[in-house]
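Omission of a single protein chain aside, the complex is shown with its protein chains in their original locations.
For chain A:
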């Protein structure tokens, strides 16, 4: 059998999830350092835009997020090749995204959402398109697709504490990573309902075992 390496993914167990949404909040926090989001809720000036979604039914609650599909239908559907396989995840190039929603429609899990784009904590306007708001012609806010990227290229907000960086021999970033293992959703879940299933050369059966989804 030809064993190819596979992408890692985050998977949740409905039996453990209590629906607290700590994962959604953590996801948002670590992805928005550039938008001024620090350690405190008070630093947030934009809507909380997570990349995974706690769903609720009458009988259970659990977060749903990207499976990092090997043959990603979202990437196939993207007309501008803004979705690519990159460093072991299916990644969206937000700058290339044209907001066409094809990926969101193609995703079998509903793991892609389209939200307004933000820069520096404020809505990011489009260069060309305008719309009438408050009876004035204004530049329309850019809208892009958001999905789980397994916390690649994210940063812990305010990961260093005051006075901590002096001495110690280790970088604060490394120390902060120890305290906040990634992905953020997995790290913060109080019930350990989320886990990172490492990709690799394993068979689908071992992936199932690891994910607890046999």
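For this structure, a couple of remarks:
Rule of thumb we're sticking to: a residue touches a chain if its C-beta (ideal position, glycine included) is under 8 Å from a C-beta of that chain, and two chains touch if they have at least 3 such contacts; residues count from 1.
Following the convention adopted for this analysis, contacts and distances are computed from a predicted model.
UniProt records the chain missing from this view under the protein name "Iron hydrogenase", selected from "ABC transporter permease", "Fe-S cluster assembly ATP-binding protein", "Cytochrome c oxidase" or "Iron hydrogenase". From the options A:76, A:120 or A:190, the residue with contact to the chain not on display is A:190. The chain omitted from view is touched by exactly one of A:11, A:29, A:78 or A:102, namely A:29.
Residue A:42 is the one among A:42, A:79, A:108 or A:127 that touches the chain not shown. Although one chain is not shown, part of chain A still touches it, namely residues 18-22, 24-26, 28-30, 36-49, 54, 56, 61, 115, 156-164, 179-180, 184, 187-188, 190.
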